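Here the complex is missing a single protein chain, while all its other protein chains stay put.
Each chain gets a letter, A, B, C, D and E, in the order it is written, and its residues are counted from 1.
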Amino acid sequence: MLIKVINPNTTASMTEKIGACATAVAAPGTVIQAVNPTMGPASIESHYDEALAVPGLLEQIALGEAEGVDGYVIACFGDPGLDAARELARGPVIGIAEAAMHTASFLGRGFSVVTTLGRTAGRAWELAHRYGMAGFCKNVRACEIPVLDLEIPGSSARETITQECKRAVEDDQADVIVLGCAGMADLCRYITDQVGVPVVDGVAAATRTVESLVAMGLATSTRSEYAAPPVKQYVGLLDGFTVER
Amino acid sequence: MLIKVINPNTTASMTEKIGACATAVAAPGTVIQAVNPTMGPASIESHYDEALAVPGLLEQIALGEAEGVDGYVIACFGDPGLDAARELARGPVIGIAEAAMHTASFLGRGFSVVTTLGRTAGRAWELAHRYGMAGFCKNVRACEIPVLDLEIPGSSARETITQECKRAVEDDQADVIVLGCAGMADLCRYITDQVGVPVVDGVAAATRTVESLVAMGLATSTRSEYAAPPVKQYVGLLDGFTVER
Amino acid sequence: MLIKVINPNTTASMTEKIGACATAVAAPGTVIQAVNPTMGPASIESHYDEALAVPGLLEQIALGEAEGVDGYVIACFGDPGLDAARELARGPVIGIAEAAMHTASFLGRGFSVVTTLGRTAGRAWELAHRYGMAGFCKNVRACEIPVLDLEIPGSSARETITQECKRAVEDDQADVIVLGCAGMADLCRYITDQVGVPVVDGVAAATRTVESLVAMGLATSTRSEYAAPPVKQYVGLLDGFTVER
Amino acid sequence: MLIKVINPNTTASMTEKIGACATAVAAPGTVIQAVNPTMGPASIESHYDEALAVPGLLEQIALGEAEGVDGYVIACFGDPGLDAARELARGPVIGIAEAAMHTASFLGRGFSVVTTLGRTAGRAWELAHRYGMAGFCKNVRACEIPVLDLEIPGSSARETITQECKRAVEDDQADVIVLGCAGMADLCRYITDQVGVPVVDGVAAATRTVESLVAMGLATSTRSEYAAPPVKQYVGLLDGFTVER
Amino acid sequence: MLIKVINPNTTASMTEKIGACATAVAAPGTVIQAVNPTMGPASIESHYDEALAVPGLLEQIALGEAEGVDGYVIACFGDPGLDAARELARGPVIGIAEAAMHTASFLGRGFSVVTTLGRTAGRAWELAHRYGMAGFCKNVRACEIPVLDLEIPGSSARETITQECKRAVEDDQADVIVLGCAGMADLCRYITDQVGVPVVDGVAAATRTVESLVAMGLATSTRSEYAAPPVKQYVGLLDGFTVER
Partner (left out) sequence: MLIKVINPNTTASMTEKIGACATAVAAPGTVIQAVNPTMGPASIESHYDEALAVPGLLEQIALGEAEGVDGYVIACFGDPGLDAARELARGPVIGIAEAAMHTASFLGRGFSVVTTLGRTAGRAWELAHRYGMAGFCKNVRACEIPVLDLEIPGSSARETITQECKRAVEDDQADVIVLGCAGMADLCRYITDQVGVPVVDGVAAATRTVESLVAMGLATSTRSEYAAPPVKQYVGLLDGFTVER
């Protein structure tokens, strides 16, 4: 089984870290292909970044379809382009916020999300509502750490995040922590040891979810909304995105 | 006051129609600038189209900011790129689904949306939930008409839509009809006469809403989520989207 | 276009202030007629006051219909008598809580209402739920200022309200403030300057909303619930309210 | 124990019927005083009627307070004036829609309301939401019978209502029927026999609920929202409603 | 009328207290039979305890049916076995959480539950959602008192609970307090005097609710979900639970 894990930003060090975390939890026989787009923003910290990460993500889905990929993970906590990716891909596509929130709901009465920037909290709540997980989400907490600080060796980011997770347990009475950024995937084990409640990394959760769906022979329904997009003309800078069939 | 009405697809005849409908309802002294992007899909009929309409839309917002535009309408019923546009624009930005649903809620206990393709109904419901309007939305009905059929003079589209609106009143007990596509803007008066309940065209509603917000001196809050996006590197095909300040 | 703005209490100084605020935002060509009833309470600070303000309000609607009024604003944050007024009026009727909450939802992820007395907060939440705006409403905060204190020149009310608005931004993380009393309409500009987020005055918002509906040719649906009330006998003190057709 | 059951319309024959139904279910020792106002509409079939029934209702509450009434029933399915009445009364006040819906929720997974006119369905749903009962309410069905037709001996109203109740059981899969008008109180036994599921009459349910609250020493909280209304000036036709303390 | 009040744990002193509280509020002519099962846990403080209290409870229902009981109260705040009991019993069955929450909703805008152990708060919220009462529930507060400490004369439990109730009024702005354990039934009067808002004991509320339903001739609907359970084989330790008809 071939699972393509797409980091939708263009920072290769983050892609490498995400790939390692996905590989660590995959079942024997599953091949993880971790990539990032060749176009778009270096990190995703705004709706603007998120919107402009999507073309590069969709290009990677289209490439994956040509290569026979079995399923996809979108490794950014805003789950950018999830619906569009589902239209393009034959196999299942899962976002890491989606997988992390569902997984956390299996482990306790409620979770808190601990994320990077406060300006992304609105999007996290929006996703929680869309996925039916708002009733489980006790809080979305921000550490006000820029995403790429997570890539700096020796930064104080790990401790800042751990402290925020502890506050989530004490103040929100969270049973479970959800890490709100793909760049935190490698911190999951350390924080678990520090806070004493389950900590869910969406990269791992989404990788296992896709793997399970493929193993069960399940893929996105093509009945109506997620059928392949109608063929039509694309022009200008984006003319390369014309779907061909 | 200068309001820029952006048709996010690249079909100029639709842009022209949208501009005429916006102009028809604008107050004296308001100038309507109707445009469409130079890149992207000819019509928006899938999540894929919607995602790839956003870069061209954002380019138009950026151009508008340079030109001193006071507020923006996003004239596609999926309200693509609304959050990102709000980060870029100094003035208010309103989507036509957003404006139409809110407006319909002022006129009766519940409305039905009548739209083009059934595959877009999921998105319409998602927006209804996001805007708090799901409790007012009795149904989303599709006519299974491709968007660009609305541009063909003499097509049967107008009658098909009118019949679906009549069914909405009778079967859904809708007090109000919301037209679910910017391309239907010019049908509003005709359908109103046929169905006997208020019919809301989102292009008109959004134009008036933006105009009112500007008149009251109101614009998107820049407190946190909708502050200007952080400056960062954009690469590849999309390097032109690097924000400069 | 003639818009009648009805202050449902009997305090003329408040009516005057409300009229000035409505006039200030109206488009050229719109005439604002600000009135208050000749019967009922001097201010509305309880469910009891609100219920007994409604007959006088409805009398004003009936008078307005005879005078050819195009649309109505109910200028009290409890939106008293809104449904009944919609049955009587041919044109649109909008409450200031309704207009303010919808307007605030266009400007950010969430708003807080800052109002006079804590005992009215339950009603404000009830309206937020009815209008679909509860998901946007972060808090309803009271200053514990009697309504008519807003009419006393030189009182500390303005500063008390401003401080509460600042707390809403800091503690509730409100992107937008909604002023929860028609008597605060004249404070909107001052508070905006102090708190640094958009501040919405319902009198202005409702006036522009009615104006827009009339401009679009939209009025309350007469399909079922809001059709003219059935004719019947009224007796006793209220026999003057018999509807005649 | 003295319970005052107030029919908020001015039709004495309905008041008599309501009183008989309340008396029939009251515990030994409970005295039922059934009254109607001296002012207002002969029946309540619109928001307009409902709003104008409230002053007469509140007059009856005020009279009851002077007479030492222990608790009140508001015997109209729109529960008019409930909040205002709670501010005035020392003892508990219950509306018949409120009591009927709560009671029905004790008896099965879901109920349907069968009411008179379709134009009142919006109000019934609004109350279901307010009382937390919307999740139990499968449908609100109207028979399109004017309220006062229920007072005509030998009319076909009883059969029309019974047929609608049967459809509710079959088509809505309702476990329980809620009668949506105080004027149907005397039909409860007959319809129960016909439809084979529990049928709830709000007059009986509210009478027993008030009785139970009084027996437990419970009354409306006076902490904030439902404290006695602030004293203030009332003028004009309604000057008699000035609260004195 | 014979009402059987079942304490689902096996602690006789608590059963006695519960019986006294039920008897104190019952109408003249109502006989209260307070019992506890002969099998199961001494107190209910976990989901495990709750699940294992149910067989003993159901045995008591089956015995009651043989004895001609008219209705049942389940006197534990988790309302264990409520659905199963409704299938077995001909008359109505009410849980004390159910009755207390509904009753509290009649008395103010919102209530707080004050309970024993924090680990039961999740269940209390779950019930609030199921009963439609979540919108009225401002908080569920725990005193961290083991249930059987309430049975120890002279313990500090009463004061601890009273203090928590006071915090609920001040910090949650609760209009009403709901006591979250059958073992607190005897504290209702004392706490009411201390906190100045209505305090609802579920044992009293459920007793009166059952009594009212029986008086109105109402019982659980047998239409589908709550019809008598299908007859089938039971084996092993539980073979005595085979339903016979």
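Methods note: a residue touches a chain if its C-beta (ideal position, glycine included) is under 8 Å from a C-beta of that chain, and two chains touch if they have at least 3 such contacts.
The structure displayed is predicted, hence computed values, not measured ones.
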Task: Given A:20, A:169 or A:235, the one touching the chain that is not displayed - done: A:169
Open item on the list: From the list E:50, E:98, E:164 or E:211, pick the residue that touches the absent chain.
Closed with: E:50
Open item on the list: For subunit A, which positions touch the chain that isn't shown here?
Closed with: 25, 27-29, 92, 94, 98, 102-103, 105-109, 131-136, 169, 173, 175-176, 189, 192, 196-198, 200-201, 204-205, 208-209, 211-213, 215-221, 223-226
Task: Footprint left on subunit E by the chain that the document does not show - done: 10, 37-43, 45-52, 54-56, 58, 81, 83-84, 86-88, 118-123, 126, 129-130, 146, 224-227, 229-230, 232-241, 243
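What we mean here is this: only the chains that are shown with their structure count from here on.
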TODO: Answer with same or different: of all residue numbers used at the interface between subunit B and subunit C, are over half used by both copies?
DONE: same
Open item on the list: Where in subunit A do residues touch at least two different other chains?
Closed with: 122, 129
